[in-house]
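Dropping the structure in here first, questions after.
Just one protein chain is left out here, and the rest sit where they should.
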Amino acid sequence: MAFNSPLMAQLALGLVLAVGAMSPASAQSSLGQSGLVGTPEGITIVTDQAQWPKTFNEAPQLADLVKQGKLPAVKDRLPQDLMVIKPVKEIGKYGGTWRRGFTGPGDDENGNRINASDRPMLVDHTGAKVNPSLAKSWKMSDDGKVFTLNLRRGLRWSDGAPMTADDFVFWFEEIYSNKEILPVGIPDMTPAGKPGKIVKVDDYTVNFVFEVPFYLFEDLMGGDTLIGGGQAVRQSNKRSHGAYAPAHYLKKFLPKFMPGGADAANAAARAEGFDSWIARLHFKKDWTLNPELPVLGPFRTVQPINNAVWVMERNPFYWAVDTAGNQLPYLDRVQMTVVENLEVLNLRAMAGDYDLQERHIDLGKLPVLLENQARGKYKVHLDLALNGTDAIYHFNQSFDADAEIAKWLRNADFRRALSLAIDRKQLNETFWLGVAVPGSTAPGEALPYFPGPGWREKWSTFDQKTANEMLDKIGLSRKDAQGFRVRTDNGQRLRIQIQAVQAFLPWPKISEMVADQWAKVGIQADVRDTERNLAFTRTQNNEHHIMVWNNGGTELLYLFPRHAIPVDPTEAFMGPEHAKWYASGGTQGKKPEDPNILKMLELFTSAAGQKTDERIKTAQEIWKILIDQQYAIGTVGQSPALMGVRLVSERLGNIPSRNCIAQHCRTPGGAHPETWFYKN
Amino acid sequence: MSEAAKADTPFVTAAEEKVAAATQLQLTWWRFRKHRVAVISGIVVIFFYLMALFADFLAVTGPHSTDAARSYIPPQAIHWFDQDGSFKPHVYALKGRRDMRTFKLVYAPDPSDRRYLKLFAEGYSYTFLGLFETNRHLLGLDRGVPEDALFLLGTDQLGRDVWSRLMLATRTSLSIGLIGVALSLFLGILLGGVSGLYGGVIDTAIQRLIEILRSIPTIPLWMGLAAALPSDWSVTQVYIAITVIISLIGWTELARVVRGRFLALREEDFVTAAELAGASRLRIIFRHMVPSFLSHIIAAVSLALPAMIISETTLSFLGLGLRPPAISWGVLLQDAQNLQAIAIAPWLLLVAVPVVIVILAFNFLGDGLRDAADPYG
Partner (left out) sequence: MLTYTLQRFGLALITIWAISVISFVIIQLPPGDFVDAYIASLSASGSMVRQEEAQALRQLYGLDQPIWVQYWKWASRVAQGDFGTSMEWGRPVTEVLGDRLWLTVAVSLAAIFLTWGIALPIGIYSAVRQYSMADYAFTLIGFVGLAVPNFLLALIIMYFGFVLFDLNVGGLFSAEYQLAPWSWGKAKDLMAHLPLPALILALAGTAQLIRIMRANLLDELRRPYVATARARGLAEWRVIVKYPVRAALNPFASTIGYLLPFVVSGSIVVSLVLSLPTVGPLLLRALVAQDMFLAGTIVLLLGVLTVIGTFISDLILMWIDPRIRAGIHG
């Protein structure tokens, strides 16, 4: 069985090395003293059928239902192609409610991630190896045009209906291809602009067929992408992606399968209080809102997300067991309580009101979180992320509202000088408590896309003197009375705006420190603390000079490129017009003039049809251009700032001592919450 | 009480003669002087406005100067006497490191490295009262830059001196209050005056407008307006706009007071006289009527100012008012509005002290003025 894609195998190798000598940075060696950083560990999937359990157990509540005749016996609920999981430490026991905090209906990811195993393939705890999940195996054809998923035989939805290849075909034909639901296709299914299709081979075999070689598809299917992301995240909150959908349930809400067509569908929708059949469908296929919806993850919603408490209970047809034959999950339910602000969420976590919480926990509060460990009966873990930088300064390359500003934003030496002027050690100490790693935007040394030795440091070490010299040399030598460099067109002070949103990290504050450091080389930067919606609207409208965000996800450049290169107009901070141009195939937006950008885009396009080794080289090539040109300045990364500060109740068992922190690891879902349990 | 007193007094004493001859403002002043708390409050207010005026001079370090090596330093002890017992105020330089078990920053004073305080020391340069450039500050150190060793009220997360930031914040917030009140006052007197003077349809229309404005919850109104500000505006432009937004609500109360006064005054002889003499409406309002209830207005203003200041802090809290890098009381309070500040850097909360003092002072001052505004009462 070909479980690992070659890329992921290399990733795995790299990471094992990385864990041994985590980082040369001194901050991280002292981090060892804290005892807060564990070693990555995770569940093991038992593939040797000889070791599979022969008899099965189930939760007492389900056993009662079986007795009452409301549920088939456990062995009939489990698939023939079992998923047998060896938990991190021990066989658990049934029972208990996992208490968490969430911020309201927009925080659906809080629960989506817990159900991360509802995708064909799921990355393991290293973030590098892809494990089977809904699919027991997969294969890419030699010509790169046909990708085959082999589904588990006997897989069932949470209502007991069989899950088959038909559910993939249904999604493709009735949802994805319906222009009223999804007006445009997705790049994941459209290599080189040529639409691919999904074809049923037999009940448990699905082919994804493309006209051109699309070797990248294997990575896409295994990543947290629109195609490979699974039902929970990709079909909630009005999204309609995710490769499959419960045909037997959703057909009822599609006009095509209703006797009266669209009119009847709309009438039925209005009778239920929806404005149209589309609105009704969006509701019905959303697992966070609709408790009736058949799902495949370990938990299903029983009280919807749009209440003060979001409650999930175990899926009685979940298709995984532990090595002793106990059907998972062990936990009875997940209960998330809404909070109106994050200070209260953090304080409640300290009070021990949550059993395991890593989402919305603030790294800046680490000293206080540690102080209250005994009182709240939890343990603090610091999980370090894989991405290059938590604060990345994107220079808008398509800015055109002010010719002078645009000229400097497009000047490579200007950007390099500003990067050299940043003292990353200072930022690390102040905002990351010294636990992160300074450097460029490039992924860590251990990852295969790492461009090579020296590229984490290139243009990314503190050198005020060189920065000053470079700025003098490019024509910004004139300064005003306060020592700030002036514009070349009118002699006024050159003022660059940094647009910063108070979101996952205190970016406005970080930027205040960066602005202070830039002031020392004579560049006046005005920090614009902007509300998130407004900031996104402005970037879409090409109005920003510099936008600061993080680059989590870019470590797998092809799966989540938007914060590295301007290809996805959704968040194209580096050049919204260029991203529009790229995404529209040249019909909208503006073509980049910078040959280096064109080169990067070309490399990116060609990578989809390249085999793994070649693709890795292409990615390294792109990173080299990115870092040499400094289109975006990296500061400090590989930190626990995003979901990496984890508070775990002392009562919980089978908790890995370190989580994988990355977009595709679906933290904490990649650690298989279905294997966690209460020890007492 | 006063009616009875007048009726019972057969003679006119010298003091009363003085009273009879005094202008209304004089009378108010005499009466105000008797209200001790109000007088003290008045002095406090003047003191704070002086502080605002000389903010840069009183600041010790550049308010935007950051350094990780001095993040979250607690307020520093000043040692008044040197080893030999002579009066030489000094501070010890600090050595800091991060404890990797608690992740807290620990600072230890280094008694061997003494820095003596110096008056009129050199520091960052600024424009003194908008007149000339200087780098002299009230306080400084005998050697090294004050940034490295002088932390009267401690430092914030970015290692910026809280004392210096507080000085500049005082200037911003107090002037927002003043400008806001001035705007409210202008609108209030104009619309309240017009309403009271003309009556009829105009009065009804203005009263409706006031009622509508007062019926809209302030926070959505602020949010809508603040979010609608063009985002490429500079800090100064935003500052002025925020002031205008705050005063948009403030004027209605003043307009009500003014209207009530006008309704009463309209019937007075001197207004009729002025009208007969052919004075214009505007002249009647500002030349004749306003002075006759000036003291009421002063009282209303000093009660409106604290509301403005609180509004500014609330707006900043909601992320709608002034945003960093601007420095105001609201911005500084926002910095203290998190658990780590309360738990490990509680000195950031000290910023609330001047806010409380100023609001109290304005309230007592306003009370005193209001009592005094009815000099015959």
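By letter and in written order, the chains are A and B; residue numbering begins at 1 in each of them.
In the analysis below, contacts are C-beta pairs under 8 Å (C-beta built on N, C-alpha and C of every residue); 3 or more make two chains touch, one makes a residue touch a chain.
Quick caveat, the model's predicted, so the values are computed rather than measured.
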Contact residue for the chain not shown (choose from A:69, A:259, A:273 or A:491): A:273
Looking at B:134, B:175 or B:363, which residue reaches the missing chain? B:363
Of A:33, A:51 or A:533, which one is in contact with the hidden chain? A:533
The missing chain sits against chain A at residues 99, 104-106, 108-109, 112, 180, 182-184, 186, 224-226, 229, 233-234, 237-239, 241, 273, 275-276, 278-279, 282-283, 289, 303, 306-309, 311, 335, 337-341, 343-345, 347-348, 350-351, 353, 503, 531-534, 536-537, 540, 553, 560, 562, 568-571, 583, 663
Where the unshown chain meets chain B, residue by residue: 1, 204, 208, 211-212, 214-217, 219-221, 223-225, 227-228, 306, 310, 313-314, 317-318, 333, 336-339, 342-343, 349, 352, 355-357, 359-360, 363-364, 367
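By definition in this document, only the chains that are shown with their structure count from here on.
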Take the average of all CA coordinates in chain A, do the same for chain B, and state the distance between these two points in whole angstrom. 47
As the complex stands, chain A meets chain B at residues 30-31, 33-35, 343, 346-347, 362, 364-368, 370-371, 425-431, 433-434, 481, 497, 502, 508-509, 512-513, 515-517, 519, 526-531, 534, 538, 543
Chain A contact footprint on chain B (complex, rising order): 64-69, 71, 98, 100-104, 133, 157-159, 227, 231-232, 234-235, 319, 323-325, 337-340, 343-344
